[in-house]
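One protein chain omitted, others in place.
Moving on to subunit A:
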Amino acid sequence: MATASGPARTFVERFPSEAGVIKANLLVSFVALGIGAFFGLIQALHRTDILRVIDSADYYTMLTGHGVLLAIVFTIFFLTGFFHWATARSLDQPAVSTLYSWAWFGLMTTGTVLATIAILGGLVPNLGISADVLFTFYAPLQAHPIFYIGLAMFIVGTWLAGADWFLSYRAWRSDNKGERIPLQMFMVLTTMIMWYLATLGVAVSVVFFLIPWSLGLIPSVNPLLTRTLFWYFGHPIVYFWLMPAYMMWYTILPKLSGGRLFSDPLARVVFLLFLLLSTPVGIHHQYLDPGIAEGFKFIAMTNTMFLLLPSLLTAFTAVASMEHGARQRGGEGYLRWLGALPWRDPAFTGMALAGILFAAGGFSGMINAGMNINYLIHNTLWVPGHFHLTVGTAVALTMMAGSYWLVPQLTGTKLYSRPIGLLQVIMWFIGMVFMSNAMHRAGLAGIPRRTAEPQYQNFEFLTPIGSIFELRVQIALGGTLLFLSVVLFLFNMLLTSLGEKSDRPVDEYLPEPLSGPEGSPRVLDNLGLWTGIAVVLVILAYTLPLAGIIQNGGGLFGGGLPIPATVSAGLDFVTTLVTTTVNTLLEVAA
């Protein structure tokens, strides 16, 4: 890592204008967290029938607001703030233009506000604006055009943000010829390449299909096509959530535990594997879609299982670095070193607890990924149980924990209260154990997700252990603890930022890894090569399925229901397309 300037000067002193941009990003992120968590509480209490403050008909509005504000706004604004920090920090130089940085922030924020207005408009019926389309927003659900337009602005904003970091990198490169890319910068760049590749799918879906359709310019869309384009992006977005968390586990957690990162080359390999493997797997969300041939689903499943590898490598590295840190602090024994970790520090404890629940989420994810067992839990409450452990904890709790260390660097103040921070991360852990464990069990009992009224008349769900009533109480209890935890977090952040300037500020210095970048082959830094391979993999994985979907679903804009598909339909389509093109070309040439 490039920074050797040491603890003497804080980030905000060295990069005041970057700190301003980062703080603005975190502010939007935290506001979204507060509103989203409040909606989460309402849902958890409503669908368990513990307390009902909204009409069941408004449940989808709440759920859309919850999904969009938490899974998209909270996480991605945190990411853009954090990546901006990491770029300036690891290159040890300011961004190329502050005005430009504010421009992408402004575009993202405007888009977010438009989309949020469209969603919340659903609560005011005579407004005529609504977007009850859930955070997956594919057809046949339709939103008001300003939802999609806001979404498009938001995505273009993230593209411009990525360009900001690539420009910083280019400026650094011209002064540092022949040097290895600093680790955090490497992580930012690989993540953004993956993002460019993945958002292409959703951009096509929004701009060519959903916006014209919502404006009434085209009468119908091919629903399966918009679903497939969504999931083409919808799986990689998982890694857009996870990468900032992984980056904190790789570069910050070892320091917090008192040691150093175990291996820099391994970290680079992990990020490259995510770049290569995260896009060609989206069809694993569509195992039950009839319009896609079984063979393509099988290929997506195999790719998904490969994708487990970088996560398992990450688990290994994170634990190895923590153990190294604990032993530096005098920890001994086979397991007793665990006690020597800095549990008092909410930044450390939050990340460690997030990592532990992520392991549990990884196991339920393997169940989701298996084509045959997936049928057991598809669209049940098991699925929210799974992703509240992954994005809802591994990512969200790591981001909150990281804020305890990051925000004081940006404000030059001291963290308002470490004990409250500690209580907050522990409450999140306990709340999530209650809520997600009960959700997994409820899913196994067949209780559906995404509904205000999961109870059916004259039908009884059965659980092997305990009763449905207990599960409902656990979900409501967990949801309440989670909401209170968010309140404590926001309170702590607010008072931290209002605090007095500290003369002993948090230092942002990160120690060198145990095994540095010298140990890794140079080809790892050849980002052009890896992008090329990633593109080829995507083309291989998606050409035939997309061709089949267009063929079976009545063309690009076909509004009919998809018919059960076979591999040959896609193949026929591609063959016809190629032969007609060749024939036309020959005719033109003749």
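What to note about this one:
Definition applied: a residue touches a chain if its C-beta (ideal position, glycine included) is under 8 Å from a C-beta of that chain, and two chains touch if they have at least 3 such contacts; residues count from 1.
Everything that follows uses one rule, which is that contacts and distances are computed from a predicted model.
Think of the chain that is not pictured: of "3-isopropylmalate dehydratase large subunit", "CbaC protein", "4Fe-4S ferredoxin" or "Sugar transporter", UniProt labels it "CbaC protein".
Between the chain not shown and the residues A:Phe11, A:Phe135, A:Phe429 or A:Phe573, the one that touches is A:Phe429. Of the candidate positions A:Leu353, A:Leu524 or A:Leu544, contact with the hidden chain is made by A:Leu353.
Of the options A:Thr98, A:Ser417, A:Asn437 or A:Ser515, the residue whose C-beta touches the omitted chain is A:Asn437. Considering the complete assembly, subunit A touches the hidden chain via residues 336, 339, 343-344, 349, 353, 419, 422-423, 426, 429-430, 433-434, 437, 464-466, 470, 474.
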